[in-house]
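With one protein chain withheld, the remaining protein chains of the complex are depicted in position.
Then we have chain A:
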């Protein structure tokens, strides 16, 4: 649907023009997003006006302050009751301020903060010509291996634009799970995706691989966006509105005043079903569910590892938030249609991710397939269609995002002459050389595998319990089988690290700055706290488990 068509529809619907009210925007309730996007804009200005040598510090400081302030705003809103009693829809019906939105926004902001720390790490790569460098290309625009790249490296350039890009992506992610109409949803999707495409292309080492990953991600992402947009158009054709609430009403059949301009298509179930399926497909692409997962291993492997960690954690949180809202707010009346389909997707996602991961030899690809399997586990909770299902997914996402960022942060530490040593064979005997790093990684792997006393177990238990209570017992059985398969390759890495002889030319473990240590430390702390004493956070997620309509 072209922009002009949309415009004309809006203008016809809003006759006469003089009656348009000034839009009422609740700035306070939108403040988390506004702070982050505002900081991103300031970051662009910093790139333009601040001297090169100070940019890094200014950007890191600005981003950290913005993320902390936005998180404080989320906490303040939640404390004010917007998560429970005062939940409502703000900004003229565009943004929902409710429990799931605030919980996921808080999770995204914390994950973004931890991701920021790994972005800002400058001690791992050896200093280039006396300048400390991070994981990102000296000059993204220069052709890999060209003279201009050499010159940029020599001059000690760094791509400090990554920080505003990170903030823009986070801004999009904050809106994504809160979007309450289809257009806002789509805008948020693009706002979060475009910076990620760019970030993927910015690796300092293995630049060609990084650029290939970015192109693939972009092409496939655009392809998925097209489906999404087409689905949105079909849903509009069905309901005569892009508002979630309105579509839900039409689905439920509680709408009486039919717009004459849309009388021919309104209530046509084919539009609803096809549109809903296409929209769901766009979101399933973002969470990396089979069969829309093919981009995941290639992109995860090629992108700079800090970007991979952030993307794997935060994108998944945001996309599952949006998927939950779509299925629980827009299409609950349709659940007998979408549940069996989602069952199938969840099953092939769990099994597919776990099975293909068995034969992986690259740690980043292994974690990519692991993330696919986890998407399947989370889908099992989504399908529960109950309040417990929502809260279990929220809890799972919170635990999973920290494990993921922490695990990828550990991957950045294990290096040899060619940069990160991601081939599994090089990890042999790591536990003998660097027991602490290997032990931390083992904790993350155990959490991925869902071993008790880690957040992974508590999350998986909550999700499977909700799914079983929702009548999806076969799904749970398959989930447990997939977990068993997945445990094999997680444990295999642990065995490799601790019970194999170290190779003579094996990688070394770089000593990071306190920032990466903090990122990993937060990962371990959250993993263990959510694993040992999950009740408080389960209660929190449970309180936040109701969507506003």
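In the analysis below, a contact is a pair of C-beta atoms (placed from the backbone, for glycine too) under 8 Å apart; a residue touches a chain by one contact, two chains touch by 3 or more; residues count from 1.
Keep this in mind: contacts and distances are computed from a predicted model.
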Seminar exercise, completed: Expected UniProt protein name for the omitted chain (select from "1,2-phenylacetyl-CoA epoxidase subunit B", "Spore germination protein GerPE", "NADH-quinone oxidoreductase subunit L" or "Potassium-transporting ATPase ATP-binding subunit") would be "NADH-quinone oxidoreductase subunit L"
Seminar exercise, completed: The listed residue (A:274, A:439, A:453 or A:480) that touches the chain absent from the view is A:274
Exercise. Out of A:171, A:352, A:419 or A:470, which is the one that touches the chain we can't see?
Worked result: A:352
Seminar exercise, completed: Answer key for A:82, A:117, A:285 or A:490 versus the chain not shown reads A:285
Problem set entry | Identified contact with the non-displayed chain, of A:32, A:99 or A:297 | A:297
Exercise. Which chain A residues touch the hidden chain?
Worked result: 215-216, 219-220, 223-224, 227, 269-270, 273-274, 276-278, 280-281, 285, 290-292, 294-295, 297-298, 336-338, 340-341, 344-345, 352, 355-360, 485, 488
